[in-house]
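Note that this complex is displayed minus one protein chain, with the remaining chains in position.
So, chain A:
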Amino acid sequence: MSLLKAEDITVRDGPATLLEPLSLRLEPGEPLVILGETGSGKSLMAQAIMGTLPPGLEAKGQVGVGKHMLNAAAPQRFRGLWGREIGVLPQEPWLSLDPLMQARSQIAEAHRLVRGLDRPNATTRAEADLAALGLAGAANKYPHELSGGMAQRVAIAAARAGGARIVIADEPTKGLDAARRDDVARLLLSEMGQIGGLLIITHDLALARMVGGRMIVLRSGKIVEQGTTNQIFAAPQHPYTKELLAADPENWTPRQRAGSGQTVVSTSGLAVERAGQHLFSKITLDIHAGEVLGVTGPSGCGKSSLGDALLGLLKPAAGTITRGSEKHAFAFQKLYQDPVAAFPRKRTLGRTIYDTLTLSGGRPNEVDALLARLGLDPRLLARRPDAVSGGELQRVSLLRVLLRNPSFIVADEPTSRLDPITQAQVISLLTEIAAQDDVAVMLVSHDAALIRNTSDEVLDLGPHGVPDTFENATDVRVGT
């Protein structure tokens, strides 16, 4: 019997249909993945099934949970199911834990209030839950003492404490690096076991592939394709699915190595510390014009700090950085992970671009040429940074940087917040510019596949990449 059955779920905002009639079934032991980009309606669908739609939006359709049959139009009746039948794993779970509560109490609270156990029993159960997740030693720890992965396990235990057999995970890997992403996927699968139901909402193709089961591809509130995950990955039918899968960095065709030009920047025996913490040492590298250097590694390994050191924003702890013969003093530029934060918040993009143009003494038709080259609509320039989509804004950042006629661009996770298709566009523009304008690019990403398929040289700052002590270190050499 299906754990969860949703029939003809629609979501409307007044006259606008946000989600067209959609039906799905969740079977025990078989995860269901809803794949779609931002704005595809995947989160709305989950909210409609749980009865947590924001006010103003109305849902229609039938939701069957176990023996209960509910009307999606009357969300107040769903309340009784929360925690007991349906558990929700929130986005970025480490933010959803109470910072003033120990791990044991977080879980015991759910046992006590949702399942109705008394205090001693709830505590015993919470300890058993923690032990089952390999967290027996963490019972007395506060969230800030837990690592990200541990916090995630605590959040899962709390979500499951009410006895819910169905777990809905909304973007469970948002903001995680590759290694942590795989951990989360494994954890969710093992938690589901043979009898539980798991519904995962994501735009992360790698997560979808790991989870397997069945998959629904959503786009603008419509089902584009559905079937078993393996089958869709092996032979996508719909053009959109094909485009989406082709945008997965795993499936990119590796870049042809460009002939490298002059040395733009080189380091020798570089060591970097940030806030007193040692990040890496003895890095020797040469970056040449027209070359893409990929830097990868888990979060916190010093990828961004290496970029900042090369840009002169961070003083190295040891070693030297030598700039080649550069065109002018401001030839080293940076692209940011969150482009919205990299623009003056209250100024239209056009004014910021115009200021940059005036500063570099260019002619206005340069902007027109770059807009066309980057595929940007000139009307975007009348807007403020927060009124433009992430992919467009990242291209506007690229435009601003190119106006300065750079010789070296550090792109610090430039696409980690973008959808796969947009990510593929931005990255291919970046590598194209490196080759055509003879610009050296240092591309920083936690996505090893992306780096592998776009870079001429790869520097892995992960635990296996760079020895992390001064004593027994051998030099890491790239491009020398």
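Methods note: contacts are C-beta pairs under 8 Å (C-beta built on N, C-alpha and C of every residue); 3 or more make two chains touch, one makes a residue touch a chain; residues count from 1.
The criterion applied here is as follows: contacts and distances are computed from a predicted model.
The protein name that UniProt records for the chain not on display, among "Tripartite tricarboxylate transporter TctB family protein", "Alpha-D-ribose 1-methylphosphonate 5-phosphate C-P lyase", "Peptide/nickel transport system permease protein" or "NADH-quinone oxidoreductase subunit H", is "Peptide/nickel transport system permease protein". For the chain missing from the display, the contacting residue among A:K303, A:K334 or A:H446 is A:K334, taking the whole complex into account. The chain not shown here is touched by just one of A:V367, A:L393 or A:A424, and that residue is A:V367. In the complete complex, the hidden chain is touched by one of A:L57, A:A73, A:A246 or A:A342, namely A:A342. Screening A:E127, A:D355 or A:D437 for touch with the missing chain picks out A:D355.
Listed by residue number, the positions of chain A touching the unshown chain are 311, 313, 329-330, 332-334, 336, 338, 341-357, 359-360, 364, 367-368, 371, 378, 381-382, 384, 397, 400-401, 404.
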